[in-house]
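What follows is a structure written as structure tokens; I'll ask about it next.
Missing here is one protein chain; the remaining ones are kept as they sit in the complex.
What follows is chain A.
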Amino acid sequence: MASVAAWLPFARAAAIGWVPIATHPLPPPPVPKDRRRAEDEKLLINVSGRRFETWRNTLEKYPDSLLGSSEREFFYDEDSREYFFDRDPDIFRHILNYYRTGKLHYPKHECLTGYDEELAFFGILPDVIGDCCYEDYRDRKRENAERLMDDKLSEAGDQSLPQLTDLRQKMWRAFENPHTSTAALVFYYVTGFFIAVSVMANVVETVPCGHRPGRAGTLPCGERYKIVFFCLDTACVMIFTAEYLLRLFAAPDRCKFVRSVMSIIDVVAILPYYIGLGITDNDDVSGAFVTLRVFRVFRIFKFSRHSQGLRILGYTLKSCASELGFLVFSLAMAIIIFATVMFYAEKNEQDTNFTSIPAAFWYTIVTMTTLGYGDMVPGTIAGKIVGGVCSLSGVLVIALPVPVIVSNFSRIYHQNQRADKRKAQRKARLARIRIAKASSGAAFVSKKKAAEARLAAQESGVELDDAGRDEDIFELQHHHLLRCLERTTMKVKVSSKPDHVTRSPTPHEYDARASHLQPLLDV
């Protein structure tokens, strides 16, 4: 570490203090072989036109980097006696400051990959970035890595499209991404429709449809049109069962599928029907049968396959489990405290509703959530005071965790939106790249053909009128290289698309090419 070197003379001087207590004479100091240059010289560094000057010692502080080692001599310009680098001068400023102050900073407005490239060029590891900028750098790097991984995954997903031949895999992909084929889309909409129909049927079943014959009271539609509703229910359950079995068949990992949340919802949705079929119309168990009907409402959760927002909500609730837990716990605490106080305050009142502490729970909940049904009201003054405090504190306790949950939801929702946007942009970007590649490839092939035609014309002695066209020497050499390759492999490169293999030349083409080789071979 070179900053230590600046203090070396002083440390050596302080070593005099050890002399009186030393038991043996101290060893002599090292004598430098040659008189080191007493003068420190300034070096000129030219980075894309911007000139930097610094002491040689400053650069040699870090001898394992490009500027500190002899590697910089490769960039020395003899004529102007300076070191020339054709790199970004803005980023170089930070790199030079690293030599000067020992701290490498990361500018927030620079692109991470560009910065990384400069660091790699100058032989500096990103680990030496100072604490002040390291967090920022690491966050940006992680974002970048995630984006790259995302791209790679979706590319891999895209590329695997034409290779699925297995029926199982095709079905699974159709189930997971309805947009891949028309059949999948149709299936998606049909199941969605039947979920809606089933839920609607459950709801309409309970609507009063007329009067009971012979008795007072209304008759719900479910009992009046028993057969109709039963048929509807059967049809829906058939569809759901078929869907579940198909998914089970197509799943790549059946155990994992069976344990997943969606499959459990599916099972809970269709099981009551089958259990209901099994149970006979016995009075003892009809109570249980009615309970089972309640579970039919879980069919509505099947919609979460169809709605991304619902999935995000579920995911948010899962990730906010601790906040929700805190909410429930604090509410429970507050309820118990206030209910107890309320009970003891109202116990001795006449005709009071507060007959026990659990009875006071209901009052506390209704008051804390500021519902205030009014079915239980305190009578004593103490009870009223406690009721007031209860409602005020209820507002606070419930309002506290809510913003956390909301911000979590917002963050996850935006993340999802960003991922979708990135996917859409990626498709557009890849399409752009493909078009650019194709056009440049076509331009290249046409140029090559023109050059060959010109060469053939030259060889056969035809005068060219546009002989003054200056062609890029690089392109000329590139064409020449390709021609050599063609001669070697006896193939002609026709198209610009990379996956179309070059085709062998037709005999006519080959003759035409070989014809002007003939005179050369004869000699």
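Please note the rule applied: a residue touches a chain if its C-beta (ideal position, glycine included) is under 8 Å from a C-beta of that chain, and two chains touch if they have at least 3 such contacts; residues count from 1.
Here, contacts and distances are computed from a predicted model.
Q: What is the protein name, per UniProt, of the chain that does not appear here: "EF-hand domain-containing protein", "Phosphatidylinositol glycan anchor biosynthesis, class Q", "28S ribosomal protein S14, mitochondrial" or "Nuclear RNA export factor 1"?
A: The chain we cannot see is recorded in UniProt as "EF-hand domain-containing protein".
Q: With respect to the chain omitted from the figure, which of A:Trp7, A:Phe230 or A:Phe329 is a touching residue?
A: For the chain that is not drawn, the touching residue is A:Trp7.
Q: So one chain is hidden, and I want to know which residue out of A:Pro25, A:Pro213, A:Gly287 or A:Pro358 touches that hidden chain in the complete assembly.
A: Reading the full complex, the residue touching the unseen chain is A:Pro25.
Q: By the contact criterion defined above, which parts of chain A meet the unshown chain? Give residue numbers in ascending order.
A: Within chain A, the residues that touch the unshown chain are 1, 3-7, 9-26, 28-29, 38-40, 101.
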